[in-house]
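Below you will find the structure I want to go over with you.
All protein chains but one are shown in place.
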Amino acid sequence: MTLKVGVIGTGMIGRDHIRRLTEVVSGAEVVAVNDANEVSAKEVASGLPNATVHATGEDLIADDRVDAVIVCSWGPTHEQYVLASIAAGKPVFCEKPLATTTEACRNIIDAEVASGKRLVQVGFMRRYDAPYRALKRAIDSGAVGAPLIYYSGHRNPSVPEHYTKDMAIVDTAVHDFDVTRWLLGEELTTIRVQAAKPNSHGGELQDPLLMTLETERGVLVQVETSVNIRYGYDIRGEVVGEDGTAALADTGQVVLRTSNSVGVRVPEDWRERFIAAYDVEFQEWINEVVAGTGLTGPSSWDGYAAQVVCDAGVKALYSGERVQIELATKPGLYS
Amino acid sequence: MTLKVGVIGTGMIGRDHIRRLTEVVSGAEVVAVNDANEVSAKEVASGLPNATVHATGEDLIADDRVDAVIVCSWGPTHEQYVLASIAAGKPVFCEKPLATTTEACRNIIDAEVASGKRLVQVGFMRRYDAPYRALKRAIDSGAVGAPLIYYSGHRNPSVPEHYTKDMAIVDTAVHDFDVTRWLLGEELTTIRVQAAKPNSHGGELQDPLLMTLETERGVLVQVETSVNIRYGYDIRGEVVGEDGTAALADTGQVVLRTSNSVGVRVPEDWRERFIAAYDVEFQEWINEVVAGTGLTGPSSWDGYAAQVVCDAGVKALYSGERVQIELATKPGLYS
Amino acid sequence: MTLKVGVIGTGMIGRDHIRRLTEVVSGAEVVAVNDANEVSAKEVASGLPNATVHATGEDLIADDRVDAVIVCSWGPTHEQYVLASIAAGKPVFCEKPLATTTEACRNIIDAEVASGKRLVQVGFMRRYDAPYRALKRAIDSGAVGAPLIYYSGHRNPSVPEHYTKDMAIVDTAVHDFDVTRWLLGEELTTIRVQAAKPNSHGGELQDPLLMTLETERGVLVQVETSVNIRYGYDIRGEVVGEDGTAALADTGQVVLRTSNSVGVRVPEDWRERFIAAYDVEFQEWINEVVAGTGLTGPSSWDGYAAQVVCDAGVKALYSGERVQIELATKPGLYS
Partner (left out) sequence: MTLKVGVIGTGMIGRDHIRRLTEVVSGAEVVAVNDANEVSAKEVASGLPNATVHATGEDLIADDRVDAVIVCSWGPTHEQYVLASIAAGKPVFCEKPLATTTEACRNIIDAEVASGKRLVQVGFMRRYDAPYRALKRAIDSGAVGAPLIYYSGHRNPSVPEHYTKDMAIVDTAVHDFDVTRWLLGEELTTIRVQAAKPNSHGGELQDPLLMTLETERGVLVQVETSVNIRYGYDIRGEVVGEDGTAALADTGQVVLRTSNSVGVRVPEDWRERFIAAYDVEFQEWINEVVAGTGLTGPSSWDGYAAQVVCDAGVKALYSGERVQIELATKPGLYS
């Protein structure tokens, strides 16, 4: 059975997912598209054998041919499309963020809980990255004992001009927050944010930042964001356990011996580092939707929890204080 | 457009490819199967939504619904099915070996050349492995200068009881031969084989072997087969150039610090090491067949050349002498 | 010229230094020893060709044959012997700590400043470790740009029964404090200490600890002490700069491929890791004393500064607050 998918949002990320669904992964077909910019939607549809252009996201969701929805539109519109998909009883894959406010995330959770089953998946693709999965397996295997500290490093060579202070938290560290919750299998409870001596490549930006978080069981989490560090896009992660440590290995595939150095390549950007994770993310989502056995990927709850951590993080950034991360009670649907 | 595929041979490897075509890669559907063991073929077909069982491989090839053929049957039958596919003008993916004798390989080349276009692809999956591709890119980039020596290491933890002396060459080193030709972009011209002190885990087997080959331009190639080396399935490759060297990196994705050691995992077997390469191999084959723009994967010529190197290698193994590798003139179709 | 040395304290560390002076490094001879336990002193002297046993440390310092003094006695006695050496105008190498209170350290500084020249060196041997020196060269070369963050990891497989909460700071992290000051070339200004989820191997101990310090120029310093982490004695250090990072490499000298793993050895204890550093430390001290061109190793000021950081660290450990590190004005002698 081929899953018939409608895609809301045909910008850069939407187009990339459509390419993925069409040429890379198995079992899905894009049958409907929509974008605030109709020209863009039509352009994309013209390259697909069998896709209708809808005037609104809601029309697309209502289309009987559409089995499942993918939301890649502008963040502030996510809430309405996800809610409409839930209302229509259709599985919906929503790019991060799930929504731009905590309240909107709660609305989605409420609606999904009322629907009685998981319909929403959020696009935290790191959970589908092979090295992160290997790290999770290593932790879960007990090879290093119970985790006590987790170091998460998020390094970008540079950021665009419009990148603001808050974005280090809500756009950059949000991935570290989610992947930490997933790796450790517990919630984050407090956050403190400190700015290091600023990197002169970053102009007025407070960069790098060092964030210290705690989890329910007392694991200390250290998140570094260095977004102007020139040398590459480098995602680091190391869990310190009772008996040893486990860390993401470097991803370079060729050892070069040149110019008095021996080493491997560091990725240039997130595409090079995570491109394969997106493929796996969609393949597994399609397979789970088609099988009808329930979604196991990042849920509305995960989207909500990430949002709450981000809110606390921004507060901590401005106050310099340790800020509590207060989550609502977790509905049984997500346990 | 979905490529409709018929699969001849529903043993272990055939079933794995059917799974791959059905669940992993995009753009293909298995519509016909055949096996010498009809029970096996029927069992496999029953798990597919839309597949016919054919009494013979030739029937399957003749089926109008079949756009392209995959041959996974017993080696000695490869020639007939590949020839029949060429006769039918249908693209055919043949698992290695292309055929079991040099003469049979030449028959296939002759038929394909007569047909006027490339229809045959041979299953040398290493060319689709990400680390090998990164190695080829590194060589081609000139980062280490012109290649002068290539070391290829093929290590297996163990081999089955029926593994014979010749198999170190025709079953094991054949992959090294093909990938060397591809990495360096030139033919092998001589081979010498030496047995080291035998590994006691290998019983009477002459293992490890060290093979020294030369290429057209004088590159020395060293192939080590160690097929009882216990520690893991470890595929090594290092090109020594004029200015530096480039080597396959270790593939472990997690750095473990435990028990006074820091390191990464070595794969257990070929599945763990090359599973992803098979996926890419089939996805690219499907895409090229569908696009109709011509095949770029390992050709009949590559299958033939590997066979000739193997024949020379076996001769060298028994004689202890350096043996010439004599290839026919390469038809223009393969240049 | 051979430097004639007197050694106060003939316990484990004193005996090791005497062995080093006698058998390993060049240019020194042990001519006098003293220990609170006279039996121990006599035992050691009996193994030396030419050494007198003195009843007191002061007698040893006063001995005309003694050119320079090495203090390896119990910490609380360091102050008196160092002061007596300064009074005698003799160079003195004092094992860490320089003294056990800030006030004692200041007394030493005052006396040394009054003497008009540097006579005191403190035993912070990491500054003589080849990997740390290579790290300092890398930082100073500008290869990674200006330092912004420094991570220092201090991991021990286990600690003795008598190891207390404070010792993680005053015995363990003190090395990280000193080496950080040296690597970055600036003073530490604040410290905060957080306990992670406790390692169950450590019983009641608060272990691991994560300390966050700041430097004068705003570099953030993260010190991890994990003193029950079983897997080995592992000293980590990574400076994050504006353009890249530089880190201590693993020190294993042999890559082992065994049991599905490829990796190198992690040291078992501090001896294995730092034995060579002690040799270099003493050779350079001897050379500098003999040359009379002035000492360049860790000074009284360094001993004092480390003590002040430790005091602040202990306060921070108990309060949970960020504590200021208040240093006196640095005398010109140490600039």
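Letters A, B and C mark the chains in the order given here, with residues in each chain numbered from 1 onward.
What we mean here is this: contacts are C-beta pairs under 8 Å (C-beta built on N, C-alpha and C of every residue); 3 or more make two chains touch, one makes a residue touch a chain.
Quantities reported herein were computed from a predicted structural model and do not represent experimental measurements.
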item: Visible chains in contact with the missing one; value: A, B, C
item: Which residue of B:Ala114, B:Ala130, B:Ile149 or B:Ala328 touches the chain not shown here; value: B:Ile149
item: Contacting the left-out chain in the complete assembly, out of C:Ile18, C:Ala138, C:Val266 or C:Leu317; value: C:Ala138
item: Listed residues A:Glu23, A:Asp140, A:Asp166 or A:Glu268, member touching the removed chain; value: A:Glu268
item: Of B:Ala62, B:Leu220, B:Leu295 or B:Leu327, the residue in touch with the unshown chain; value: B:Leu220
item: Given B:Thr245, B:Asn260, B:Gln283 or B:Ser299, the one touching the chain that is not displayed; value: B:Thr245
item: For subunit B, residues in touch with the removed chain; value: 144-149, 151, 194, 196-201, 208, 210, 212, 217-220, 222, 224, 226, 228-231, 240-245
item: Hidden partner chain, residues of subunit C it touches; value: 1, 22-27, 49, 130-131, 134-135, 137-138, 143-144, 243-249, 251-259, 264, 283, 287
item: Subunit A, residues in touch with the chain not shown (by the definition above); value: 231-232, 234, 250, 252, 256-268
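Note that only the chains that are shown with their structure count from here on.
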item: Centre-to-centre distance between subunit C and subunit B (centres being mean Cα positions), rounded to whole Å; value: 58
item: Length of the line joining the C-alpha centres of subunit A and subunit B, rounded to whole Å; value: 37
item: Whole-Å gap between the CA centroids of subunit A and subunit C; value: 45
item: For subunit A, residues contacting two or more additional chains; value: 144, 243-245
